[in-house]
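Excluded from the complex is one protein chain; the other protein chains are retained at their positions.
Order of writing sets the chain letters: A, B and C. Residues in each chain are counted from 1.
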Amino acid sequence: MIVVMEENAPEDKITRVVDRLVTLGFDIHRSTGARHTILGAVGAQIADTRDLELLDGVQEVVRVSVPYKLASRAFKPEGTQVRIKDVVIGGEQVVMMAGPCTIESREQVETTAAAVASQGVQIMRGGAFKPRTSPYSFQGLGEQGLRMLREAADRYGMLTVSEIMESSQIPMFIRYVDILQVGARNMQNFNLLKDLAKLNKPVLLKRGPAATIEETLLSAEYLMAGGNHEVIICERGIKTFETYTRNTLDISAIPVIKKLSHLPVIADPSHGTGRRDKVPPMARAAVAAGADGLLIEVHSDPDRALCDGAQSLLPEQFTKLMAQLRQIAPAVERRM
Amino acid sequence: MIVVMEENAPEDKITRVVDRLVTLGFDIHRSTGARHTILGAVGAQIADTRDLELLDGVQEVVRVSVPYKLASRAFKPEGTQVRIKDVVIGGEQVVMMAGPCTIESREQVETTAAAVASQGVQIMRGGAFKPRTSPYSFQGLGEQGLRMLREAADRYGMLTVSEIMESSQIPMFIRYVDILQVGARNMQNFNLLKDLAKLNKPVLLKRGPAATIEETLLSAEYLMAGGNHEVIICERGIKTFETYTRNTLDISAIPVIKKLSHLPVIADPSHGTGRRDKVPPMARAAVAAGADGLLIEVHSDPDRALCDGAQSLLPEQFTKLMAQLRQIAPAVERRM
Amino acid sequence: MIVVMEENAPEDKITRVVDRLVTLGFDIHRSTGARHTILGAVGAQIADTRDLELLDGVQEVVRVSVPYKLASRAFKPEGTQVRIKDVVIGGEQVVMMAGPCTIESREQVETTAAAVASQGVQIMRGGAFKPRTSPYSFQGLGEQGLRMLREAADRYGMLTVSEIMESSQIPMFIRYVDILQVGARNMQNFNLLKDLAKLNKPVLLKRGPAATIEETLLSAEYLMAGGNHEVIICERGIKTFETYTRNTLDISAIPVIKKLSHLPVIADPSHGTGRRDKVPPMARAAVAAGADGLLIEVHSDPDRALCDGAQSLLPEQFTKLMAQLRQIAPAVERRM
Partner (left out) sequence: MIVVMEENAPEDKITRVVDRLVTLGFDIHRSTGARHTILGAVGAQIADTRDLELLDGVQEVVRVSVPYKLASRAFKPEGTQVRIKDVVIGGEQVVMMAGPCTIESREQVETTAAAVASQGVQIMRGGAFKPRTSPYSFQGLGEQGLRMLREAADRYGMLTVSEIMESSQIPMFIRYVDILQVGARNMQNFNLLKDLAKLNKPVLLKRGPAATIEETLLSAEYLMAGGNHEVIICERGIKTFETYTRNTLDISAIPVIKKLSHLPVIADPSHGTGRRDKVPPMARAAVAAGADGLLIEVHSDPDRALCDGAQSLLPEQFTKLMAQLRQIAPAVERRM
């Protein structure tokens, strides 16, 4: 951390700031310039640089290091690969996760599972507990939904991913789900993160719609600091002023996170756009930008979906998309 | 809900949309215009109008009614007053909630309690469980902190408000706290809201930094639909592109929420600005705009605060602010 | 336009609203529902639906048609192709526009021109008048810069594109420039748009960093309503809360604009990201999402650039990128 004192700050103010930093546990490296005195402070952590900024005589406080450690690329330069059985997320292959937004019925899950498995999808998605803005919206089938997901996935040799909403659901989820998804609204539910940190199950952490990349990596840090290093980051769209799409899928977050962190990064163009016809171009864009995987909603009868049918691909659209992705992946030295 | 068909949409497309709406439980009122056919649909609820927008031949779908009911002004035109002992939130008096951001020590709580009580503060605030962006930041004193808060408040005849972070903390909070605060990051933690809805304790619901007013009222609706009608909304700043302040306190949200809803509305200028010297002007502005109360951080020694000292008022600054507020309140027919 | 009256609005309020609409020139189609009366209004234009929303008894006003006409896909379903000599923007080929951010010297222009021309770039870019946030920043070489750009482009058989900042520069720009660029900050400089509308030179219109797609198409409408139909829309990044990148390149805007409008759409990943190492992934993403062209900054010595060197590709990086794009284009039935 660097503390820049105001121009010509008097000696007594400088001394007081140095004393304060020492009290906080910092070693101080002072350099006195022609106009500004600059204090380098190392060896401790503070919660909030604003506290120092308000000290008398201080002009600016600059954090030098990033606030996350275990999630940073520096911590593990070679890149993390999350392995579950024979699926590797973060390797050469772009991993596909697909399925309905919400589990609705045995028939729906079965039909969709058959469709996506035939295209080589490795991981089946499907929500059983749904965070809905309105208390009057369909909230999911619960454990019954998880069971249907598991059975259908098993039948076609796929893994499962589903969203967990609170810590008390952990024992249930462990029975049915291979990757625990933390939804965008829960990205900063720190109590949930602390509890998931104690498991040895991979977590798929969705970036919040108003979260910066740094905040997202700090949430990953909660998981890793607690002991769970199998974290997959998912870009799923951020809030912007554009209203035509539901969110704005931040494609640039993919190469940015891959530079800042060693964790695998996937993209969810279904939630990121909210419109079926925009899913294929954004899925192609995500792979072209270097995503390690995609999370895509596919529904055998989207017009009758109970939730988010508008953003679900029809099986035939998904098949066509897969063909395009197989053409694009080699341009970035990946395969589908 | 109104469904506008595309210009000159053919009869078979219109029929299909009507059929779909009927299946969903709507009564349809059709009017055929020179160019557009318009379908009025009443009597049912749908999760998401986008599903209808993607039907063939549909140009636009417009929700006519607001998606919340119990929280709407129409449901209770006269305005809700939340009463706890002799304190009324939402009445003629502007209610003051003040105290430290975080409970740090018995001495700190005691000194601050004395300072704010002497200014007529009715409700003491103080955090014991803190949602922190980084896992390495101070996370609060826990139950010990709540106990200190309760004791200090009791000694000075004040009520207490403190933030609850997950459902498992409810029994503990009920012992110490008069108003359960749901923090901005938990505004859409629907499982927590559902559990708080079962209590008969007032809930102070903070608007999320990226939430619209409608989303905030939908979270209030979760509490009310579950049975808890004692909800206080708190504006505490939204995310904007301005970086000088920590957030942008949306003063206009105060009159807007008071028009849309019958619930009391308070403002938190401490989190809303993040800078001590901006708290008094924004506190004055909130009262001038019609706030039912204020939530303000006061710390007897903010330079040594473990959290958010930068935004805490010194006791003497708080005293000066109270004098100004007493001058402003009568201009809006309120009293302090 | 549809005016939804409040539930059970009395007849006299309805009559007054109808009268007001008739005065404004609308034909009214009234339908009286069980709860709401709905007024369809056609045949006129109003500036601002909020005026009607404030009329007594009105609940909501909904615009049915998009506010732009000439720019809409409905106006010209087949898609516009802007042709300049043998270059076609909006055809099968993805058109490349490349060159330095700012013209700095004859040598710089010459070296960069040689580098980009060797990769098949059709149009050379380069700024001579620069809109700078600070009055103390380098503001460009002016006419001398335009002349250098023209000469270098001519030598290598390329066209030219450069940003125009005010109407008085039109005669000068016409001498040197094939495509007049309207910068993001001038997207709503309506006087400039009206003057450019009178020319028969193509205009490259950059989306403002806080503009919606609809606002961007309304600015295109200014050009087209004034008579200039050769408009190319450029997505160049929008403002979001993410600070790592300079802006967030909205890749989804590409398929969205191509659906809403018949105008060609290109992307500027250099301004969109502000960081050299993020330009190739975002350029690939843009082509994969269906862009008609790219605008890319290339500089032979970016470390010494007077402006935006940080986002300029080195010639060898540009060469590598072109090879990747040639692999991706066929996946979306395009060629480079």
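FYI, a contact is a pair of C-beta atoms (placed from the backbone, for glycine too) under 8 Å apart; a residue touches a chain by one contact, two chains touch by 3 or more.
Computed from a prediction, not measured in an experiment: that's the story for all the values here.
K.L.:
In the whole complex, not just what's shown, which of C:13, C:73, C:239 or C:326 touches the removed chain?
P.N.:
Going through C:13, C:73, C:239 or C:326 one by one, C:239 is the residue touching the chain not shown.
K.L.:
Can you say which of C:7, C:110 or C:215 touches the chain missing from this structure?
P.N.:
Of the candidates C:7, C:110 or C:215, C:215 is in touch with the missing chain.
K.L.:
For a quick check of understanding: of B:103, B:254 or B:310, which residue touches the chain that isn't displayed?
P.N.:
B:254
K.L.:
Who touches the missing chain here, B:103, B:287 or B:313?
P.N.:
Selected residue, touching the omitted chain: B:287.
K.L.:
Provide the residue numbers of chain C that touch the chain removed from this figure.
P.N.:
20, 45, 47-48, 50-51, 53-55, 67-68, 131-138, 165-168, 185-186, 188-192, 194, 208-210, 215, 218, 221-222, 225-226, 239, 246, 274-276, 302-303, 305-311
K.L.:
What residue numbers in chain A mark contact with the hidden partner chain?
P.N.:
2, 4, 27, 29, 31, 33-36, 38, 40, 42, 59-60, 62, 64, 239, 241
K.L.:
List the residues of chain B that touch the chain left out of this view.
P.N.:
Contacting residues on chain B, toward the hidden partner: 210-214, 238, 240-245, 248-256, 259-260, 272-273, 277-278, 281-282, 284-290, 324, 327-328, 330-332.
As a convention for this text, only the chains that are shown with their structure count from here on.
K.L.:
Please tell me whether the contact surfaces of chain B and chain C are same or different in residue numbering, using the over-half criterion.
P.N.:
Homomeric contact, same residues on both sides for the most part.
K.L.:
Expressed in ° and rounded to a multiple of 5, what is the rotation angle of the C-alpha superposition of chain A on chain C?
P.N.:
That pair's rotation angle lands at 180 degrees.
K.L.:
Which chain would you call central, comparing Cα centres to the global Cα centre?
P.N.:
A
K.L.:
Averaging only over C-alpha atoms, locate the centres of chain A and chain B and give their separation in whole Å.
P.N.:
Roughly 27 Å separates the two chain centres.
K.L.:
Just how far, in Å, is the C-alpha centre of chain C from the one of chain A?
P.N.:
Distance between chain centres: 31 Å.
K.L.:
For chain B and chain C, let me know how many angstrom lie between their CA-based centres, rounded off.
P.N.:
39
K.L.:
Considering chain C alone, which of its residues make contact with at least two other chains?
P.N.:
241
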